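One structure is given here, and the rest of the page talks about it.
Every protein chain but one is kept in place in this view of the complex.
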């Protein structure tokens, strides 16, 4: 059984048909040996590449985008620990996650620093052999059940060119308070919380090596490609729901599924799906090419955000939204009720464009880094 | 105080700030003398034109699209009674609505006759001086609280070229059963029900004069223009929410509201709003020109669906959706939470494209009636 | 015969079938009493409103957008002379145009002041009872054959808040040199020239009363609505070419014209046409309401650009382009040859978005004047 089939079988049993609570799903996912699938084998993980991760997420999101998102966001923190943590931290954190399949949440965004991360107000103050973290984070997926939080903070002892740090804060550290989950428009399977950090002291070794914002960019390369891949899975689900409905829906002398207008729409959906997938795979391959280099940590730190990953996220947000808009028309009035899940899929799809950098923000990065002269453009 | 200001004042007091239950809002709307605003003055109504109705609905939908929709759908049944009912029915039904401001629901769609109304299975069988109506209707807004239901049914004694009738069925007639409301994606202020009609006998005089499907087209001219007008109000609301947010949101050295990219998007939203409104007004003026003719009933029956009304509905569904998509990006991650109502507005906006004929269905009518040779095109 | 029929008959005889040279067409247009159709009756004109002008241009552009554009641009200069010229200038210039149907060109744009007119380098220097105009204008339609040019220039004696003037320069004044026409992408029937003004002395009475850039905005209200109306005519032409082709083109067992996919596209084209036309008419009505006021000159000067006119131009540029894109697909490979004029229509349509202010520029005005707080938005 290949990887896609393996994940598809899981998704059918545990997501499409199983109980909806995140805890039992997460346990099953870990039992299947797939929790944090990117973790190195030496730390008990599956050691899958990002290219393979695209397929995993595509299959999960077909069944439940909320679970897919919940499962993938840990890639940020754990990748950064792997690349920029010291041996001790790596062994502790990655070993932990490899053993028990727990969550690694990311806590970056603040109310007054939406897209401008250099405005972050959370502070990390060195104190003896600890660093003390204080601040309020607006959105953090899985924070409540997580084992660790990756927190980006202003480093009070930081160099001018490196004013921020990325710190690994254990969820159960003193001073960490996690709110009830936000009520969100969609993606109900993926709880988002506010996190308050009040004088949380963590060992100095929990501070990753490098400029916090730059490291964050490195981690986001992986999560953005995987978020883009959720759009592929959701779009396939929408297509299949439409096809199933259209195969039963009588129209004139036949069924909707035989009508040229429906056929044309679905073929365009197919065009979007195929193109999204090609871009996700191309971006993942770019990422893996760096990741597989022994010098990956330095190369990533030098490059920061990868163009193809930014493009995957922007494009899949747009193409996925076109698919969702098409899909929601196919069912007519029924699509406006809870008899078909198209309304929920539409809301879930919106997520792709909104999290981890909206389109405008990402395009701004694309232009400054990869387009504006004197950049050498490809 | 002009009409728009009057409605705006009501909306502020009773919709934006008041209690959310439909019953108290409806009572206040009636107390303000605006329930069923199109009813002729002689029957206790306000006698407003469709052109004025566009402004009423625009203002209501700015505050609450659900209430706007709930308030406008009665225009179908009551207009048809006014045009195609006999004097007695007109006096009874319109007098009733004029006096107590009740709802007149429409019950047309059936599960197996979505867009193809000539497939309706509900029957109307003459029996003595009554007609007996039997069938299941899938969607009927306000049906539970309505005074009357307009039911379109296959007429068992109908001529070959006029196989359907439109019948006025009192809500409290024996045999009428109304389901719990559907759970819908949006428009929560506007309850939609299934209606079962089991051997409902109504007086023969409750059958309107003419081909049931043709009359329905006539009534839909008014409601489709008004549904289109809800998109104008919702789009204005989205624009204003965005502007308010952007005026506070810090960005670089200033606020988001000063950023050229935001400005450009909002100006495009303004372009959509202005164009939607012009089309709604033009369509309403077309309608009013026929409605004001003493021979309106015959002229409408001959013409059926008006091109400009179909266009208003299709275009506002599209333009409104573009506005909602833009709006939902402005707030970033916050727009995905319940802190701002943009998610709800997006769901409400989807409604415009889905009810009373999806885009494909309406375009099919446009092509066959107004575009395909040998039609004389304007 | 009503106005549309009158223009349609002219277009059939002289544009669709007649000789293609601009001179003979222009002469026929004048002979038909329609040259400069907006000129007041007292000056020998037809005295048509802008609302009527929309229909005139719609019909002309159906046959030839180049001729339509060539015929309409004179509305800027002659309207400004009518509103802001003194009696003598009015009598001379408008009488002239009314008598012989000549062109009134506009010469504003300069190479280094594309969309930012406050950067204009052309100067107007008072000298005795004359004003001496010097500069280079990049684009001026009809300049070579024109009787008059409306030139906007920096006024060397202007007040700080009124640094520009609008001056009427006779084409045959000493110092006026007009280049060969630009080679343009489309709109071949409408020659555009560079104009060099070298110490052109004109009487002081040729300077219009008011801020030159503000007056220009007033004049552009009329021309922008009429340019928008060319998109309506071109879109109707594209639709009709498609329908004619599709009626003959065999497809499967029938013709393309019966295919649901083609029908759906054409109906969407119809939606665009109807909506463009409604917006053009609404904007023209807004304009006429001010124009008909005895105090029009002052009211216009106070308001400058009208929102509905800006919106008409932006929207028709967008919707017209969607229609042209659709149309060019209908013919397949044949549409890429000169066997059908769709390629030319596509190029002509592009013009609507590009002249007299691109979309970005116009949206910037819309936002600053009509959207951004503390503006009172409608």
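Each chain carries a letter (A, B and C) given by its place in the written order, and its residues are counted from 1.
FYI, a contact is a pair of C-beta atoms (placed from the backbone, for glycine too) under 8 Å apart; a residue touches a chain by one contact, two chains touch by 3 or more.
All of these numbers come straight from a predicted model, not from anything done at the bench.
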| item | value |
| --- | --- |
| Shown chains touched by the chain that is not drawn here | A, B, C |
| Hidden partner chain, touching residue among A:6, A:209 or A:264 | A:264 |
| Touch residues of chain A, complete complex, unshown partner | 236, 239-240, 243, 247, 257, 260, 263-264, 266-268, 270-271, 274-275, 278-279, 281-283, 307-308, 311, 314-315, 360, 362-364, 366-368, 370-373, 377 |
| Contact footprint on chain B, counting only the chain that is left out | 259-261, 264 |
| Residues in chain C touching the chain absent from view | 109, 112, 114-116, 119, 138-139, 182-187, 192, 249-252, 261, 321, 325, 328-329, 332-338, 343, 346-347, 350-351, 353-355, 358-360 |
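One rule holds in what follows: only the chains that are shown with their structure count from here on.
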| item | value |
| --- | --- |
| Distance-to-centre winner among chains (Cα means, whole assembly as reference) | B |
| Rotation angle superposing chain B onto its copy chain C by C-alpha atoms, nearest 5 degrees | 180 |
| Distance between the centres, which are taken as Cα means, of chain C and chain A, whole angstrom | 51 |
| Gap in Å, rounded to a whole number, between the CA centres of chain B and chain A | 41 |
| Chain A: positions in contact with at least two other chains | 261 |
